[in-house]
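Have a look at the structure below before the remarks.
FYI, not all chains are in this one, though none of them got moved.
Letters are used for the chains, namely A and B, taken in the order the chains are written, and counting of residues starts over at 1 for each.
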Amino acid sequence: MKIVAFGEVMMRMMPPHYKTLTQAHTLEFLFTGTGMNVLSGLYQMGHESYLITRLPDHSVGKAASAQIRQLGIKDDYIYYGGNHIGIYFLEQGIGNRASQITYLNREESSFCQSQVSDYDFACLDGKDALHVCGISLAISDHLRDVVMAFVLEAKKRGMKVIFDCNFRSSLWSKEQNQIKEIYEKILSLSDIVFAGYKDATLLLQIDAPLNLSDEDKLKYVLQKMCKDYHIETIFGTIRGENTLSGYMVHDSDMIISPPIKLTVYDRVGGGDGFAAGAIHGYFSKMEPYELIRYATASGVLAHTTYGDSPILAKEVIQDFLEHGTSDIKR
Amino acid sequence: MKIVAFGEVMMRMMPPHYKTLTQAHTLEFLFTGTGMNVLSGLYQMGHESYLITRLPDHSVGKAASAQIRQLGIKDDYIYYGGNHIGIYFLEQGIGNRASQITYLNREESSFCQSQVSDYDFACLDGKDALHVCGISLAISDHLRDVVMAFVLEAKKRGMKVIFDCNFRSSLWSKEQNQIKEIYEKILSLSDIVFAGYKDATLLLQIDAPLNLSDEDKLKYVLQKMCKDYHIETIFGTIRGENTLSGYMVHDSDMIISPPIKLTVYDRVGGGDGFAAGAIHGYFSKMEPYELIRYATASGVLAHTTYGDSPILAKEVIQDFLEHGTSDIKR
């Protein structure tokens, strides 16, 4: 399949060896973003993947696009302009100490300052699906306009629209009911949605009957969400204590994978590993139970590799599903 | 509060990546010492902290004082002279393999060779507390004279004297009863003491009734120690299998914190993290139970950061106490 994603690219900077910033004198850096990460996973699973974004027109932007290509993502629709990029510092924790993420100024980035006129919708021609993310809705009115324009253009071309709710209240400067309205609009245009219990209950204010089990509550609210917004499939994950399971909801059904024990080497981007697996399973028409197991395994393994972008081939994921964790492969 | 510590600064050198010295070609180095570590923790908790020490009068001494300042400790009372510094190599173990510490010649260091005449007691003026450590008592007679002189000058000024027993028999070349005498003298001048069961029983020869539980034995001997030497408070920790708890003893009472699961990234200096937390709790007049929980959390978190010196802000410790271990903080 040919899949495009519209999304922000940020620069992640991490002190080595679990040091804090104050203790460090070097930083490991990479470029990351929800759309970019999902595309990286999809490339590994055999899809043609394209990122639409806007990068600063200087050496930082060039370095970002080089890494994007390196991951197997096509750079044909990367636009250059402005001179800033969002940066976050990741001070990796270990054991009892939590990881700490610190954002620098993001609003002034080339991407967050971009307008509809900075892009060319022809980049959607001939593609099968568009991936967008809730974070792009939050930053500013004009960026949200770009997202909505891309979604409408995708629908016009008969593409599947994939929307990752990714709701972070701290990024929004609007009132609750305005945000709900915005999400409702985009959900009603989306075919595949990544969402969780809180998105349904807190953001969309769907209430579950009190007497249900947690699983039945989840099923109730997500199925209602499917129906209310005409969503084909909702995907998401449940984190247990050191486990991950995935679910897949249609308006008539919910399939949950058995939980897989989670081992964490690099936490950030684990969710994008799940999303790539789910989208791949969807487009390769896996059986639901196989699909959700595959997507969960993809998410679990994405926690074991350096960086935010999933980089394991689908054969590695299949092997893990079949044989579990092993020692050494020769 | 304004807190000064008199203590040795050593240079710690560690092969990277759990290699042994024979396998390594580079060393990560830092400067460390009980007093310096406790002050580093106290700076993070909002106190003005000063180190009194003597460093070699060349680039190694300059590098040490730069790192001391970097940690937030004032270098106003660092004296320069001599040309040697104590060095220890830390070959970090992992899993079944223990860490190995190898000391090079320490006795000839600028600090261990220092005399009363190398210091100026005016540095105590206007300060609230003095921290000294049992290791400085062991090295040589003339260094012990310096410690005692500082302690007496501190008492003269009405400062609190904080004494960390830190008894290591391998450092002493005296007979048991001579050592006991020395410890008794300094304990009777101390307000706050860091000590454990063995210090009381082996060093000071306080026996606990045989029929008591371990906890009651501990309480018995430390309360006796409080009474015998007029100590206001004794602090210490108990290491379980993978857990740490802290205690606080007055002549009338002993409070023990619930054990916290211990995760270890860098073992050395964990005790100094506890000490910093306890001293901070004491001077900020925390309730006993709150105090001992805070100190224990400070000790536990000090095991999760690179280096011997505690470097986490008190907000991080509070957050850990309230919410336990978490994943990522944004």
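Here is the rule we use: a contact is a pair of C-beta atoms (placed from the backbone, for glycine too) under 8 Å apart; a residue touches a chain by one contact, two chains touch by 3 or more.
Computed from a prediction, not measured in an experiment: that's the story for all the values here.
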Copy number across the full structure, from 2 displayed chains: 6
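The working rule: only the chains that are shown with their structure count from here on.
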How many angstrom between the C-alpha centroids of subunit B and subunit A? 47
Residues of subunit A touching subunit B in the complex: 17-20, 22-23, 93-101, 103, 170, 267-268
Name, in rising order, each residue of subunit B that touches subunit A in their complex. 70, 260-265, 300-301, 303-307, 311-312, 316, 320, 325-330
